[in-house]
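One protein chain is absent from this view; the other protein chains keep their places.
Order as written gives the chain letters A, B, C, D and E; numbering starts at 1 within each chain.
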Amino acid sequence: VKREVTTDGGDSASRTAKYRFLLIQPFKLPEKSRFAVAASSGPKERQLVTYSHLANLLDDIDWDIHPGPPASHGDWPVENREEFALAAAARLPIVREACASGRYNAVVLLGGGEPGFDAAREIGKRHGVAVTANAWSQMHVACMLGNKFSVIDIAESHSMYYYSLIVAHGLAHRCASIRSIDYPFARPGHEDAPSLIGERRLLERGETSPGLERAVVQAIAAIEEDGAEVITLGCAATFWLRPHLETRLHEIGWDVPVLDGYSCSIAHAKLLVDLRQTVSGVTFPPDHPTRLRPRKPF
Amino acid sequence: VKREVTTDGGDSASRTAKYRFLLIQPFKLPEKSRFAVAASSGPKERQLVTYSHLANLLDDIDWDIHPGPPASHGDWPVENREEFALAAAARLPIVREACASGRYNAVVLLGGGEPGFDAAREIGKRHGVAVTANAWSQMHVACMLGNKFSVIDIAESHSMYYYSLIVAHGLAHRCASIRSIDYPFARPGHEDAPSLIGERRLLERGETSPGLERAVVQAIAAIEEDGAEVITLGCAATFWLRPHLETRLHEIGWDVPVLDGYSCSIAHAKLLVDLRQTVSGVTFPPDHPTRLRPRKPF
Amino acid sequence: VKREVTTDGGDSASRTAKYRFLLIQPFKLPEKSRFAVAASSGPKERQLVTYSHLANLLDDIDWDIHPGPPASHGDWPVENREEFALAAAARLPIVREACASGRYNAVVLLGGGEPGFDAAREIGKRHGVAVTANAWSQMHVACMLGNKFSVIDIAESHSMYYYSLIVAHGLAHRCASIRSIDYPFARPGHEDAPSLIGERRLLERGETSPGLERAVVQAIAAIEEDGAEVITLGCAATFWLRPHLETRLHEIGWDVPVLDGYSCSIAHAKLLVDLRQTVSGVTFPPDHPTRLRPRKPF
Amino acid sequence: VKREVTTDGGDSASRTAKYRFLLIQPFKLPEKSRFAVAASSGPKERQLVTYSHLANLLDDIDWDIHPGPPASHGDWPVENREEFALAAAARLPIVREACASGRYNAVVLLGGGEPGFDAAREIGKRHGVAVTANAWSQMHVACMLGNKFSVIDIAESHSMYYYSLIVAHGLAHRCASIRSIDYPFARPGHEDAPSLIGERRLLERGETSPGLERAVVQAIAAIEEDGAEVITLGCAATFWLRPHLETRLHEIGWDVPVLDGYSCSIAHAKLLVDLRQTVSGVTFPPDHPTRLRPRKPF
Amino acid sequence: VKREVTTDGGDSASRTAKYRFLLIQPFKLPEKSRFAVAASSGPKERQLVTYSHLANLLDDIDWDIHPGPPASHGDWPVENREEFALAAAARLPIVREACASGRYNAVVLLGGGEPGFDAAREIGKRHGVAVTANAWSQMHVACMLGNKFSVIDIAESHSMYYYSLIVAHGLAHRCASIRSIDYPFARPGHEDAPSLIGERRLLERGETSPGLERAVVQAIAAIEEDGAEVITLGCAATFWLRPHLETRLHEIGWDVPVLDGYSCSIAHAKLLVDLRQTVSGVTFPPDHPTRLRPRKPF
Partner (left out) sequence: VKREVTTDGGDSASRTAKYRFLLIQPFKLPEKSRFAVAASSGPKERQLVTYSHLANLLDDIDWDIHPGPPASHGDWPVENREEFALAAAARLPIVREACASGRYNAVVLLGGGEPGFDAAREIGKRHGVAVTANAWSQMHVACMLGNKFSVIDIAESHSMYYYSLIVAHGLAHRCASIRSIDYPFARPGHEDAPSLIGERRLLERGETSPGLERAVVQAIAAIEEDGAEVITLGCAATFWLRPHLETRLHEIGWDVPVLDGYSCSIAHAKLLVDLRQTVSGVTFPPDHPTRLRPRKPF
């Protein structure tokens, strides 16, 4: 596992930064997969698709990136519940090794659906390492900025999995809606599905991104019809839309925050390190604790 | 996988029963593990620890049992979030094969913490197979019998994982409390932890089971202090307590239902087969559905 | 009362079936009422309007049917709160006699608005007889199949009464909406109101049922606009729509469960008998119980 | 029915008071019943057990009292769900006649468990007559005075019925607890149960009322342990405790409002008449309304 | 302060009325302000813009009116959070003096956004004076009339402030929506904004009020789309619409209550005086109370 971590070359002995983070991708597809969506090798900045938006946040962090566990379900991206459950388990040994290494004071789980988050927090607790994840961080930031948020997401299966994440985080009453822009990933049987990530290049070339246009439409509907006061982004494949979507909404008069998972989770990891907190040891107790609560009320 | 299924010898061609169920254990420990809690081979009845309480429910079912995937975390039982996440992923291929085999119209996931349940329901949906699990079934039956239920459970880590299951199922407001009887599983470093399952033999020999006594105390506290109107059982290691606990509570004047996961999940599987339902295809949509809901409100 | 029960001719001495159920209609109109909606005499199968859909569920049940108490409010169907309150009281002596007779292990209350359900459960508890009802059963099954359900119903007054049932069952947060197809019953002053039940024959003759068409429209709106993941049916007069509505929705791509009250309540009664449960004795205590809870928290 | 109304002798033609109320008891026991709890004939003031506490509220009201329908369940007071369902239906014709008579602009339903309230409101709406009831009024006043209220009540069966009323009124989250003082009514088989109402005379003679003492204990527990900020009274048999309980609590330093059903419902009836409101016609629609809402969201 | 109170000339010695109320405006603008919206001197009836609708409610009250504290934020009406916070503090000394004077048994805070309400209730409690306010009173009356209410309001900033009031009063789940008719007050930079209050004269002259027309449209949308069963009015500048809006809605078939803050708060003040209640002393405790609750649960 260790060899897969893309670092700046520092080793633990010499690490003196206030923030020492490992960012872990949710899964790694075979390099030559026709369905690959992100680089899993090369300079760490290149492995982080929205690095250019994040440079400001990352500049005082000593950070490494791990490409994630090889996908066991197939050579296409994780999108439905089964695929998320497999990715969750596969990522945990990486979390465990990172936490045990002593190299990091926070682990940032990349990936909109945050596979393995709760188990990773449990592992992190045991090593004093904060762990953050992309759905959770966005939701919690969103609740600080307004009464209700809506999620812009890509596919029916992903959205209903995401729906259950929002319920599990106890924030259903703060979510106005999940809005879909209908960009399910290409996968066997649907090889020709258009790539939302690919449209990023269209924008950079000055062309129109249909995905962005749909996101604008859905975000406006979320604000005007569903009551959203903040927009968050579901699948990580949409995170690059953040500044573009925010600008577009501002241009038409909606002064609404648009969040993305990477920046929120990195910022949350800093906050937890600043406060010297990971999670409550009562919420994530050890296996044979010295103190018991006979009663856990709701 | 298939070879591990313990059957009555029937094959799919000859299967004509109304109910054709596969019961799947959550994990299998090495036969010689010092931490083993259940038989993973031999007659199917023997692999189901509380079979004697379930015979009535099972007698019109053509059922097989699968011992579950080999535990990858170690040779002790699954109890904390990390272990549950690993077991969840490991069980899915078994679910997938069972659903694809055409042999079953329902899969009953055994295990109090129901690892892999949501992903298994997604798989089941794609094959028209109902899937039930032990926390979910107990909660839903409990909500039919009274306003609030309390859970009797074994360990801090397991209970807080279970707490999150109740939240995820959207039933936190119906749960009065989780009450612990403090029987965490033996595991490395805690080899001498007493075995709750082992106490079953004490009872059968006419001796006292400390675990049962604690369960009586906690159930009474749940009723009198927390407002529980129904008692459910958390970890599957407690399921054998059901009739004993119910009798004891009735003897002291508390006419309160005590549920266990196995019977509730088997009964629920029958109900779903009777109604020809699995789950909603809107809640568990396919990867590239023909119909989209642009908006999923909360 | 006893003489009104339509049976198979067995008497209690010879009853050996696992399931021995009495189905009780909510009210009986005069045979010659111009507003009559169902047969209240003749073979038991004929008295159950959707028997053909239920045969599969009923085939291992030893069941009788009672035509319900004579309506005291008038000769038209029960639809508003006043009429439901009168029907509730009138049905209880039938429930009481059935429970006391020892002939049945479950009573299934027929009728979408389930008049008298809570009091009937109290009576059933005292005799060890399970009691189920049509709104309650549908809601609880729906919550097992998806996050939210919507109800297709017939009239404003009925729907607002039904609204209060959903609140009373503590499931308002799981109900997306009640959708009306505008088929209030004919009654004095509105003798010419069209009959939804009458349209069943239209369908059987290969003609179009306007009521079914409206139900399709409202169910689609419930799914696409309100967030329904499961469809339930309100007034019993709509229950016959179940297979037709489900088929129509599937044909247009909405793979959504459509439930009806009769099948859900019969299936629930089996489940309760299977689990040997009725209701909690703490929720439905006797008049002078031996055990008290000084405090009932919320 | 009309003849049973105890009036001041005015007839509708001469009625000019701003407030013209009919107070209706929930049930009438045979005069010679050994279980009788209240006078059902004689001067109207005598029929209202706590008249002396209410004189101030009633002095600008032109009020009559109706002794309620004869109890059909037996000759003991209404206390459990079955008895409440029977009383509910029996009271409606009285409500209907009162509303149709034109003599009253409000009907005040007496009785802690408010049998028939929702149906009575529906009837009242059709005649422009406000209807109030004792559980509902206390809860709504309590929510104006503090965050949470607790109910002091008499019996397990009554309290669990009352529990369902609180849920049905959508105020469960504002109720801290129901606290029981264990005074179930005498009834066949329990002829010697002590009478809480009888203890009123003890107090008047300067003796101690055990029921009051228990109410003090339970109210303190409600405040100190359950979080109650307001105390309400459940069964009407406890309403006379109001001033005594309030005084006792104030004496020991708890400056907490104690409410009773009669005064709150009378005051609410005045408020509704003052505001010229009964209930919403959307919530309580007519049978064949001119306006429809196809969608009733939750 | 005292000199600003417009009275009937009675002094406290001679006050014998059952209801002795002081109505306090939320702020007073300079007489010559181009943005003035109400008279702050002259006969008390003239200072109460909707007096003609309230005469019936006020006729048995010995009431005075106070023009409110001079606005410190500027010479335009209070509309946003900052302005409300300033007005809240400025009104408290008036409340304090009124309560201490012994002249009043209730204070009615005028103004839709009820600045200073909670602090005023605390002051009132200390003097045994009931305090009511316009958002709070409407919400509580609305919850008695139907399941859900919607608010008709004037401006984005006011509405989002009002949104937080509804949350703070714990009634968000009973509010369907806030609907805006887009009439923000004129203020520097927006001197030409049309005046909703000015349109009252249009109506009186038999002309059309665009504001009323928009209110009708939004109220219908609230009923048909949002699920409102009762309509309340947000900013006090809309209160005069009450009878006109109600009539219009009734004319088109929506038999829905329309409430306004003045009448509801006056009626609530009477109710509290009738019941001899102000607020709970547990909810609004003194600074050094004799009794403590170590635990305040939620």
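Rule of thumb we're sticking to: a contact is a pair of C-beta atoms (placed from the backbone, for glycine too) under 8 Å apart; a residue touches a chain by one contact, two chains touch by 3 or more.
Note that the structure is a prediction, hence the values are computed from the model and not measured.
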Touch assignment to the omitted chain, from E:Asp226, E:Glu246, E:Asp260 or E:Asp274, lands on E:Asp226
Missing-chain contact, candidates E:Cys175, E:Val216 or E:Ala269, resolves to E:Cys175
Note that subunit A touches the absent chain at residues 56-57, 136, 140-141, 143-147, 170, 173-174, 176, 223-230, 252-257, 259, 263-264, 267-268, 270-272, 274-275, 277-283, 285, 289-291, 293, 295-298
Where subunit E meets the chain that is not shown, the residues are 79-82, 84-86, 88-90, 92, 96, 116, 118-119, 121-123, 155-157, 159-161, 163-164, 166-168, 170, 172-173, 175-180, 182, 184, 187, 189-190, 193, 218, 221-222, 225-226, 282-289, 292-298
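Basically, only the chains that are shown with their structure count from here on.
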Cα centroid separation, subunit B vs subunit D, in Å, comes to 46
Multi-partner residues in subunit B (2 or more other chains touched) are 147, 170, 173, 176, 225-226, 282-283, 285, 289, 293, 295-298
